[in-house]
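Sharing a structure here in structure tokens format.
Only a single protein chain was left out; the remaining protein chains are all shown in position.
We call the chains A and B, going by the order they appear; numbering starts again at 1 in every chain.
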Amino acid sequence: MADPMKIRASVVGDSTEVKVLMSHEMETGQRKDAQGKTIPAWHIQNVTATWNGKTVLSAQWGPAVSKNPFLSFRFKGGAKGDKVEVTWTDNRGDKRTDAAVIA
Amino acid sequence: MRAKYRRVAAGAACLFTLGAATALGQGSAVEEIAKYRAALQDGNPAELWEARGEDLWKQKRGPKNASLESCDLGLGPGVVKGAYARLPKYFADADRVMDLETRIVWCMVTLQGYTDADARKGPFGSPDRKADMEAYAAYVTSQSRGITMAVASNHPKEQEAYRLGEKMFYFRGGTHDFACATCHAEDAKRIRLQDLPNLTKTEGAQKAYTTWPAYRVSQGELRSFQWRLNDCFRQQRFPELVFASDASIALTMFLARNANGAAFDAPAIKR
Partner (left out) sequence: MPRRHLTRALAAALAVPAILIGCVTAPDDAEVSAKATSMLKASFKEQGQAKLDRLDQDDMQKMCSVYAGKAPPKEVAERIEKANLASVKWPADGRFVGDWKNGEKIAQEGRGMQYSDDPKGPVGANCYACHQLAPQELSYGTIGPSLYRFGRLRGYTDEMRKYAYGKVYNADAYSACTNMPRFGHKGILTEAQIKDVVALLMDPDSPVNK
């Protein structure tokens, strides 16, 4: 199973700023190994973030996103102590959900 | 292997483009690279290694099913905070000078019951295999961030390690006659566009030593100071430096003590 994400969420004015680090190879499917064989694509496809259960971000990712991606975004609202949850799903069907409390 | 180098090559191409984009000025190319590094600071993936290392540190592992939480890194059993800024140092229980990795191996053997050989296995990670040792190093070093480097030279063996490390720094050999000093004993030198720290001076040693381990964007891996030493020797055309060997401890002692007085600032992020 994939390693946990590192999520930080903090109140900035009337919004919440969320910073997420994900542990993923993000293999593009374009590269070849030493034997000349194509390395199969393996990357995150869907990312969703929820605030107290309500979706605040939904994204579709492709092979252009780097290895070990860093995602930073803001949403209107959010208060100290609220829960932010982030989920990613990759093209192999692997999935990971982690949560953080807004500071 | 090839795939990894491809990615490095892509990184190099980017650097070249940056250089070309800023017209002819070498100075501006260097500045652009500095900006690129600054842009990477936020959200350093090294934190993923730190988190994994902390988790592993506290897990019960090995034949004795014990965690590393009571490992004595020099400030007493269980104290991780600030320990790295005092390493390498002399440990009375082992009667020798140890650097971080050597000490972790020691704790894995004495606390967790691993054999010495098992504890030393596979210290550097690759995309196919993550190395626990690099995660440990990321976690322990992160607990010294902001703490002033103060490597001791009280014990005769600490003094001896420093002198041996200094000699090794100037040791020329191999097909290309290179020593560490070939690239790292003068101010303001570069290989291609890569600035080289003068490790014989306080400022250069501080800047270099306090920024390892680092997440290398070009490799997508966290690399420890041990790895940095090993890869320098590879490029020096030397054979392979053995992990946690006496020479690596002595050289680390030389460089760490030269960095005394600076605030430790890693795990960092580098291109």
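Basically, contacts are C-beta pairs under 8 Å (C-beta built on N, C-alpha and C of every residue); 3 or more make two chains touch, one makes a residue touch a chain.
The model shown is predicted, which means the values in this text are computed figures rather than measured ones.
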Checking the contacts here: which visible chains does the omitted one touch? B
The one of B:L87, B:A119, B:V151 or B:A250 in touch with the missing chain is B:A250
Missing-chain contacts mapped onto chain B: 15-16, 19-20, 24, 26, 29, 156, 159-160, 163-164, 167-168, 170-179, 181-183, 185-186, 188-194, 196, 200, 233-235, 237-242, 245-248, 250
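Just so we're on the same page, only the chains that are shown with their structure count from here on.
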In the complex, the residues of chain A that touch chain B are 3-4, 6, 19, 21, 23, 25, 31-34, 39, 66-68, 70, 72
The residues of chain B that touch chain A in their complex are 1-3, 6-7, 42-45, 47-48, 51-52, 127, 215, 217, 220
